[in-house]
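Of the protein chains in this complex, all but one are displayed in their positions.
== subunit A ==
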Amino acid sequence: MARVLEMKLDFTAILARWQMLLDGMALTIQLAVITILTGFLIGTACAIARRSKFRLPATIAAVYVELIRNTPFLVQIFVVYFGLSSLGFKFTAVTVAIIALTINVGAYTAEIMRAGFDSIHRGQWEAAECLGLTRVQAYWHVALLPAMERIYPSLTSQFILLMLASSITSQISVEELTAAANFIQSETYRPLETYIVIAIIYLALSLALRLAFWLLGMLIFPRRRRLGTNL
């Protein structure tokens, strides 16, 4: 029995290509970090736009969010990829991937941030207003951190999903971790072993990202760090 397993699972050929795995991993991390930042900015802007009393920005944000949340990411990335090239833009596959991932995660982040802002009590906005703060200042100083503190677990999950979803960019030949796996398994004829290794790497990346967000939370929510209580 042990001999059969030994024959079936052989990781040596895969681990010998560690350089390729490392390069793929580096690109996956790069895609995730960049699009977490850009997606967060776009998502927050859209959440604010959607809550605006002005019709035009609210409608534009709503259409964008619903369009993205109701179509598959694989389709979105192809539309961006072929759309940009038919418009004459000559972007690298990585750039296209960053654009598509940003558009995708921005829409989901917008809904999460909107829920966060909606949870801010009316009295908080009134207090800010009566102290003379502008709407922008009220968002920045009064609403942003408490909103984020409440939705932080959802936000963290969404960004981990984003990192995992970046594997789909292998479809437009971005050489991230999954693309590396596809290549390695075609060279080694060891698909099971390859994808087991890749799964473990993704798992490790997810856990590392979760840890990073926990540390970031400690940094940006000093009240929670000091008191250990929920808002």
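As a working rule, a residue touches a chain if its C-beta (ideal position, glycine included) is under 8 Å from a C-beta of that chain, and two chains touch if they have at least 3 such contacts; residues count from 1.
In the analysis below, contacts and distances are computed from a predicted model.
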item: Omitted chain (choose from "Polar amino acid transport system ATP-binding protein", "Peptide transporter", "Formate dehydrogenase subunit gamma" or "Sarcosine oxidase subunit delta") - UniProt protein name; value: "Polar amino acid transport system ATP-binding protein"
item: Residue of A:41, A:60 or A:131 touching the missing chain in the full complex; value: A:131
item: Contact footprint on subunit A, counting only the chain that is left out; value: 121, 123-124, 126-134, 137, 141-142, 145-146, 149, 221, 223, 226-227, 229, 231
